[in-house]
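One structure follows; several queries about it will come next.
Heads up, one of the protein chains got dropped from this complex, but the rest are sitting where they should.
Let's look at subunit A:
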Amino acid sequence: MPQHQAKRLALSQRQAALILLLPFMVVYGLFLVYPFFNGVWISLHDWNLMAVAFNPDAKAFVGLQNYERVMWGRNITWGAFASPALQVIGLLGMLASFLLYRSGRAGRVTAIAMGLAALLLFVLPGFHPGEGGRWYDRRFWPTVGNTILFVGLAVPGVTITAMLLAAALNGETRAKAVLRTLFFLSQVLSVTVVTLIWQIMFSPRQGLLANVTELLGGSPIVWLTAEGFAMAAIVIATIWWSLGIAMILFLAGLQDISQDLYEAGALDNATGAKAFWYITLPNLKRTITVVVVLQIILHFQVFGQSHLMTNGGPNDTTQVLVRYIYQTAFRDSELGRASAMAVFLFVIMGAFSILQFVLGREKDE
């Protein structure tokens, strides 16, 4: 095209970029950025959902009081061994990250991230109500604990299962292709369907698990209402549900590993499990990081499984953060306090997003 003609039609690169970005920016701003800041704003108010709906002036600025009401208590003290098990693990974690860094087995960013996590594990469980004190909100921290427990069980569960499945199904036979599809299929189901399926599975009367237990001569477990099992039940359903994406990511990672390496391994006497440990696993490190962090971010937002399968019970053992936020906001109408909790959740997830960003950019030293 002659230049003078092109000039008339052409936009500068910057203009073109702006125009192309505009639709996204508008939607993003309207439905994400604005609500986010609005949420932060609400969290600084005493804001009753019903009252404000009828009378916009029925809110009062209270500063950080909501945060205090949710996270703090009367006469809270800190003790190095208030919650010995967790805190000792925290201490060991700090020591381990230091040693790993010193011996060169962990990169700097990894070591710092691990050390920080361990430090938090040491510091946070140390807070407890002192003599005559109490938490303002007795359910908040146990709920956070449940959420972390859920994440702590679901993420390794999904990651390890997905990795083993991917390793087993990585190949070109038809059977493997069919199985890959089958295992991925659960991913496309909605949480309602998933929980329904698993409620049936776990049912002590006609459930598959109960039938198997009875066949083996045991008495069936009442999964969803037994305190020790409810969380496990939710985690199992979640693993089954969110296996697909992780498996696909691992399959992509596996296909990135050159077949030559396995042939070199075969000559070096590294086959089977040895090959998996010494060749596959180290080369999947990046994929594992991505999967783990994505799963952490995803599973901190768990809601449906707990809400639909156990209603947070029994005895609050499966009450999770998002469900608590939901109840506080829409059952108790305490929008201010719920927003404060939401901001807390945002900080946790934001931290993991940053971690993923940093790890993603970290080069192999």
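Here is the rule we use: contacts are C-beta pairs under 8 Å (C-beta built on N, C-alpha and C of every residue); 3 or more make two chains touch, one makes a residue touch a chain; residues count from 1.
In this text, contacts and distances are computed from a predicted model.
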So one subunit is absent here. Using its UniProt record, which name fits best from "Protein-arginine kinase", "Fumarate reductase iron-sulfur subunit", "Sn-glycerol-3-phosphate ABC transporter ATP-binding protein UgpC" or "Glutamyl-tRNA(Gln) amidotransferase subunit A"? "Sn-glycerol-3-phosphate ABC transporter ATP-binding protein UgpC"
Would you mind spotting which of A:Lys176, A:Lys285 or A:Arg331 touches the chain that isn't drawn? A:Lys285
Contact with the hidden chain (one of A:Arg102, A:Arg138, A:Lys274 or A:Arg331): A:Lys274
Residue numbers in subunit A that touch the chain omitted from display: 258, 260-261, 263-264, 266-271, 274, 278-279, 282-283, 285, 364-365
